[in-house]
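Every protein chain except one is present and positioned as in the full complex.
Order of writing sets the labels: A and B. Residues in every chain begin at 1.
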Amino acid sequence: MKRVGVFVCECGTNIGSVVDAAKVAETAMNMPGVAFATSYKYMCSDPGQDLIKKAAEEHNLEQVVVASCSPRMHENTFRKAMSAAGLNPYQFEMVNIREHVSWVHSDKDEATQKAIDLVRMAVAKVVRNRPLQVSYIPITKKALVIGGGIAGMQAALDIAETGHQVILVEREPTIGGKMAQLDKTFPTMDCSA
Amino acid sequence: MSVETSKGWEPKIVAFACNWCSYAGGDLAGLNRLQYPSNVRIIRVPCSGRIDPQFILRAFAMGADGVLVSG
Partner (left out) sequence: MVAVAQHPNIKLYSYSEVVGLSGYIGNFTVTIKEKAKYVDYDKCTGCGLCETKCPSRVKSEFDLGLGERHAIYKAFPQAVPNKPVIDAKNCRKLQTGKCGICEKLCPVKAINFEDQDRFVTEEVGAIVMATGYDLFEWEKAYGEYGYGKYPDVISGLHFERLVNASGPTGGKIKRPSDGKIPQAVAFIKCVGSRDDTKGKSYCSRACCMYTAKHAMQVVEKIPGGEAYVFYMDVRTAGKGYEEFYQRSVERGAQYIRGRVSKIYPRGDRLVVKSEDTLIGKPIEVEVDMVVLATAMVPAAGAEEIAKLVGFSTDKDGFFQEAHPKLQPVETFTGGVFLAGACQGPKDIPDTVAQASAAAVKVVALLSKDQLATEPMIAYVDETKCTGCEFCVPICPYQAISMKPIKTRVHGETVERQVAEVNKGLCQGCGACVAACRPCALNLNGFTNDQIVAEVDALCL
(Lines give C-alpha, C1' and ligand atoms only; values in the text may rest on other atoms or scores of the structure.)
Protein backbone atom coordinates (compact mmCIF):
# COMPACT_ATOMS: atom_id res chain seq x y z
CA MET A 1 0.00 0.00 0.00
CA LYS A 2 1.24 3.48 -0.87
CA ARG A 3 1.75 6.08 1.83
CA VAL A 4 -0.04 9.30 0.96
CA GLY A 5 -0.05 12.54 2.94
CA VAL A 6 -3.03 14.87 2.53
CA PHE A 7 -2.69 18.55 3.39
CA VAL A 8 -5.80 20.73 3.39
CA CYS A 9 -5.21 24.47 3.12
CA GLU A 10 -7.57 27.04 4.62
CA CYS A 11 -6.02 29.90 2.65
CA GLY A 12 -6.76 32.20 5.56
CA THR A 13 -10.51 32.50 5.34
CA ASN A 14 -10.63 32.14 1.55
CA ILE A 15 -11.23 28.41 1.86
CA GLY A 16 -11.74 28.05 5.59
CA SER A 17 -14.86 30.22 5.76
CA VAL A 18 -16.79 27.94 3.39
CA VAL A 19 -15.07 24.55 3.52
CA ASP A 20 -14.56 22.73 6.82
CA ALA A 21 -10.88 21.97 6.24
CA ALA A 22 -10.50 19.94 9.43
CA LYS A 23 -13.40 17.72 8.44
CA VAL A 24 -11.92 17.22 4.96
CA ALA A 25 -8.61 16.16 6.52
CA GLU A 26 -10.36 13.88 9.00
CA THR A 27 -12.34 12.18 6.24
CA ALA A 28 -9.22 11.86 4.10
CA MET A 29 -7.52 9.82 6.87
CA ASN A 30 -9.89 6.97 6.00
CA MET A 31 -9.22 7.01 2.27
CA PRO A 32 -7.24 4.05 0.89
CA GLY A 33 -3.53 4.70 0.96
CA VAL A 34 -3.63 7.79 3.17
CA ALA A 35 -1.12 7.62 5.99
CA PHE A 36 -1.40 11.16 7.25
CA ALA A 37 -3.81 14.07 6.86
CA THR A 38 -3.99 17.52 8.35
CA SER A 39 -5.29 21.01 7.71
CA TYR A 40 -3.31 24.24 7.91
CA LYS A 41 -3.91 27.96 7.48
CA TYR A 42 -1.52 28.65 4.59
CA MET A 43 0.04 25.62 2.89
CA CYS A 44 2.02 27.72 0.39
CA SER A 45 3.81 29.64 3.17
CA ASP A 46 7.23 28.52 4.40
CA PRO A 47 5.82 26.88 7.56
CA GLY A 48 3.19 25.19 5.38
CA GLN A 49 5.87 23.72 3.13
CA ASP A 50 7.90 22.70 6.17
CA LEU A 51 4.82 20.81 7.34
CA ILE A 52 5.08 18.61 4.22
CA LYS A 53 8.77 18.04 4.85
CA LYS A 54 8.27 17.11 8.51
CA ALA A 55 5.31 14.84 7.83
CA ALA A 56 7.20 13.15 4.99
CA GLU A 57 9.94 12.19 7.44
CA GLU A 58 7.74 11.30 10.39
CA HIS A 59 5.20 9.30 8.46
CA ASN A 60 7.48 7.98 5.75
CA LEU A 61 5.29 9.49 3.02
CA GLU A 62 5.76 8.55 -0.63
CA GLN A 63 3.10 10.74 -2.15
CA VAL A 64 1.41 13.99 -1.32
CA VAL A 65 -1.96 15.61 -2.05
CA VAL A 66 -2.40 19.31 -1.31
CA ALA A 67 -5.95 20.66 -1.37
CA SER A 68 -5.72 24.40 -1.80
CA CYS A 69 -5.91 26.81 -4.71
CA SER A 70 -5.67 26.16 -8.46
CA PRO A 71 -2.73 24.03 -9.65
CA ARG A 72 -2.30 26.67 -12.30
CA MET A 73 -1.23 28.91 -9.43
CA HIS A 74 0.92 26.88 -7.04
CA GLU A 75 1.61 23.46 -8.59
CA ASN A 76 5.26 24.40 -9.15
CA THR A 77 5.61 25.77 -5.61
CA PHE A 78 4.59 22.42 -4.18
CA ARG A 79 6.62 20.40 -6.65
CA LYS A 80 9.67 22.28 -5.38
CA ALA A 81 8.57 21.59 -1.79
CA MET A 82 8.39 17.90 -2.73
CA SER A 83 11.98 17.98 -3.95
CA ALA A 84 13.03 19.78 -0.79
CA ALA A 85 11.34 17.04 1.24
CA GLY A 86 13.34 14.43 -0.65
CA LEU A 87 10.34 13.19 -2.63
CA ASN A 88 9.86 12.92 -6.37
CA PRO A 89 8.11 16.14 -7.43
CA TYR A 90 5.75 14.18 -9.68
CA GLN A 91 4.43 12.05 -6.80
CA PHE A 92 2.14 14.96 -6.13
CA GLU A 93 -1.42 16.00 -6.93
CA MET A 94 -3.17 19.24 -6.20
CA VAL A 95 -6.86 19.68 -5.44
CA ASN A 96 -8.48 22.97 -6.29
CA ILE A 97 -10.83 23.71 -3.39
CA ARG A 98 -10.58 27.49 -3.67
CA GLU A 99 -11.35 28.58 -7.27
CA HIS A 100 -13.49 25.50 -7.87
CA VAL A 101 -15.16 25.21 -4.45
CA SER A 102 -15.01 27.88 -1.77
CA TRP A 103 -15.14 30.88 -4.11
CA VAL A 104 -18.05 29.58 -6.16
CA HIS A 105 -20.24 27.89 -3.57
CA SER A 106 -21.75 29.28 -0.36
CA ASP A 107 -23.49 26.27 1.21
CA LYS A 108 -20.92 24.99 3.70
CA ASP A 109 -22.09 21.38 3.79
CA GLU A 110 -22.25 21.07 0.02
CA ALA A 111 -18.88 22.77 -0.41
CA THR A 112 -17.25 20.54 2.20
CA GLN A 113 -18.72 17.44 0.58
CA LYS A 114 -17.44 18.55 -2.83
CA ALA A 115 -13.98 19.19 -1.35
CA ILE A 116 -13.99 15.67 0.14
CA ASP A 117 -14.99 14.16 -3.22
CA LEU A 118 -12.22 16.06 -4.99
CA VAL A 119 -9.64 14.96 -2.42
CA ARG A 120 -10.78 11.34 -2.80
CA MET A 121 -10.32 11.73 -6.55
CA ALA A 122 -6.80 13.10 -6.13
CA VAL A 123 -5.82 10.35 -3.70
CA ALA A 124 -7.07 7.73 -6.16
CA LYS A 125 -4.96 9.40 -8.83
CA VAL A 126 -1.79 10.03 -6.83
CA VAL A 127 -1.41 6.39 -5.75
CA ARG A 128 -1.13 5.60 -9.46
CA ASN A 129 1.52 8.27 -10.12
CA ARG A 130 4.97 7.18 -11.19
CA PRO A 131 8.11 9.02 -10.22
CA LEU A 132 9.17 11.06 -13.27
CA GLN A 133 12.49 12.56 -14.15
CA VAL A 134 13.11 15.80 -16.00
CA SER A 135 15.24 15.24 -19.09
CA TYR A 136 17.44 17.75 -20.86
CA ILE A 137 17.77 18.74 -24.51
CA PRO A 138 20.47 20.90 -26.09
CA ILE A 139 19.79 24.43 -27.35
CA THR A 140 21.01 26.05 -30.56
CA LYS A 141 22.14 29.47 -29.39
CA LYS A 142 20.83 31.42 -32.32
CA ALA A 143 17.53 33.24 -32.88
CA LEU A 144 15.37 33.72 -35.96
CA VAL A 145 13.36 36.93 -36.37
CA ILE A 146 10.68 36.85 -39.07
CA GLY A 147 9.85 40.36 -40.26
CA GLY A 148 12.14 43.39 -40.45
CA GLY A 149 9.79 46.19 -39.40
CA ILE A 150 10.17 48.15 -36.21
CA ALA A 151 9.20 45.13 -34.08
CA GLY A 152 11.61 42.76 -35.80
CA MET A 153 14.46 45.27 -35.89
CA GLN A 154 14.10 46.12 -32.20
CA ALA A 155 13.93 42.45 -31.19
CA ALA A 156 16.91 41.56 -33.42
CA LEU A 157 19.02 44.40 -32.04
CA ASP A 158 18.17 43.61 -28.42
CA ILE A 159 19.02 39.93 -28.87
CA ALA A 160 22.20 40.72 -30.83
CA GLU A 161 23.34 43.14 -28.11
CA THR A 162 23.46 40.28 -25.60
CA GLY A 163 25.99 38.51 -27.81
CA HIS A 164 23.66 35.96 -29.39
CA GLN A 165 23.49 35.40 -33.14
CA VAL A 166 20.34 36.57 -34.91
CA ILE A 167 18.98 35.74 -38.34
CA LEU A 168 16.60 38.43 -39.59
CA VAL A 169 14.37 37.52 -42.53
CA GLU A 170 12.51 40.25 -44.44
CA ARG A 171 10.41 39.50 -47.50
CA GLU A 172 10.74 42.99 -49.01
CA PRO A 173 13.99 44.25 -50.57
CA THR A 174 14.50 46.59 -47.60
CA ILE A 175 13.96 46.38 -43.86
CA GLY A 176 12.03 49.12 -42.07
CA GLY A 177 8.53 47.87 -42.74
CA LYS A 178 5.59 50.21 -42.45
CA MET A 179 7.53 52.51 -40.19
CA ALA A 180 9.96 53.49 -42.93
CA GLN A 181 6.98 54.81 -44.87
CA LEU A 182 5.89 57.11 -42.07
CA ASP A 183 6.72 60.74 -41.60
CA LYS A 184 7.35 62.13 -38.12
CA THR A 185 5.69 60.06 -35.43
CA PHE A 186 3.70 61.06 -32.35
CA PRO A 187 3.97 62.06 -29.62
CA THR A 188 7.54 63.29 -30.00
CA MET A 189 7.35 64.13 -33.72
CA ASP A 190 10.79 62.80 -34.46
CA CYS A 191 11.82 61.13 -37.66
CA SER A 192 10.85 57.48 -37.93
CA ALA A 193 13.66 56.12 -40.12
CA MET B 1 -26.21 7.77 -7.54
CA SER B 2 -26.98 11.35 -6.79
CA VAL B 3 -25.93 14.28 -4.73
CA GLU B 4 -28.19 14.87 -1.76
CA THR B 5 -28.44 18.57 -1.09
CA SER B 6 -30.70 20.77 0.96
CA LYS B 7 -32.76 21.27 -2.19
CA GLY B 8 -33.42 17.56 -2.56
CA TRP B 9 -32.15 15.41 -5.42
CA GLU B 10 -29.55 16.89 -7.73
CA PRO B 11 -27.88 15.12 -10.65
CA LYS B 12 -24.20 14.38 -10.26
CA ILE B 13 -22.22 15.79 -13.14
CA VAL B 14 -18.68 14.79 -14.06
CA ALA B 15 -16.86 17.42 -16.10
CA PHE B 16 -13.69 16.84 -18.10
CA ALA B 17 -12.00 20.21 -18.47
CA CYS B 18 -8.95 21.12 -20.53
CA ASN B 19 -6.22 22.56 -18.35
CA TRP B 20 -5.56 25.46 -20.74
CA CYS B 21 -9.08 26.73 -21.37
CA SER B 22 -12.06 25.30 -19.51
CA TYR B 23 -10.19 24.49 -16.32
CA ALA B 24 -8.71 28.00 -16.44
CA GLY B 25 -12.23 29.25 -17.11
CA GLY B 26 -13.33 27.49 -13.92
CA ASP B 27 -10.52 29.35 -12.11
CA LEU B 28 -11.75 32.60 -13.62
CA ALA B 29 -15.27 31.90 -12.38
CA GLY B 30 -13.70 31.55 -8.94
CA LEU B 31 -11.73 34.78 -9.24
CA ASN B 32 -14.97 36.57 -10.14
CA ARG B 33 -16.86 34.75 -7.36
CA LEU B 34 -19.50 33.52 -9.82
CA GLN B 35 -21.77 31.21 -7.88
CA TYR B 36 -22.91 27.96 -9.48
CA PRO B 37 -24.46 24.71 -8.22
CA SER B 38 -22.03 22.45 -6.38
CA ASN B 39 -23.08 19.20 -8.03
CA VAL B 40 -20.40 19.33 -10.73
CA ARG B 41 -16.99 17.70 -10.19
CA ILE B 42 -14.17 18.70 -12.50
CA ILE B 43 -11.50 16.27 -13.69
CA ARG B 44 -8.51 18.12 -15.06
CA VAL B 45 -7.11 16.82 -18.36
CA PRO B 46 -4.18 18.28 -20.33
CA CYS B 47 -6.34 18.73 -23.43
CA SER B 48 -9.84 17.73 -24.50
CA GLY B 49 -8.03 15.53 -27.04
CA ARG B 50 -6.89 13.39 -24.10
CA ILE B 51 -10.45 12.31 -23.36
CA ASP B 52 -11.04 8.74 -24.38
CA PRO B 53 -14.70 7.87 -25.02
CA GLN B 54 -14.25 5.08 -22.50
CA PHE B 55 -13.84 7.68 -19.72
CA ILE B 56 -17.30 9.04 -20.52
CA LEU B 57 -18.85 5.59 -20.70
CA ARG B 58 -17.09 4.66 -17.47
CA ALA B 59 -18.58 7.70 -15.73
CA PHE B 60 -22.09 6.76 -16.84
CA ALA B 61 -21.49 3.13 -15.93
CA MET B 62 -20.40 4.17 -12.46
CA GLY B 63 -23.57 6.18 -12.04
CA ALA B 64 -22.90 9.73 -13.14
CA ASP B 65 -26.08 11.51 -14.25
CA GLY B 66 -24.34 13.80 -16.70
CA VAL B 67 -20.92 14.21 -18.31
CA LEU B 68 -19.57 17.51 -19.55
CA VAL B 69 -16.63 17.53 -21.94
CA SER B 70 -15.20 20.98 -22.40
CA GLY B 71 -12.09 22.14 -24.20
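Simple rule for what comes next: a contact is a pair of C-beta atoms (placed from the backbone, for glycine too) under 8 Å apart; a residue touches a chain by one contact, two chains touch by 3 or more.
Note that this is a predicted model, so its numbers are computed, not measured.
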| item | value |
| --- | --- |
| Among A:22, A:44 or A:160, residue touching the chain not depicted | A:160 |
| Missing-chain contacts mapped onto subunit A | 90, 117, 120-125, 127-130, 132-189, 192-193 |
| Subunit B residues touching the omitted chain (full complex) | 1, 12, 14, 20, 41, 43, 45-47, 49-55, 58-59, 62-64 |
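The working rule: only the chains that are shown with their structure count from here on.
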| item | value |
| --- | --- |
| Touching residues (chain side subunit A, partner subunit B) in the complex | 70-73, 96, 98-101, 103-107, 109-111, 113-114, 117-118, 121 |
| Subunit B - residues contacting subunit A, complex | 3, 5-6, 19, 23-24, 26-27, 29-31, 33-36, 38, 41-44 |
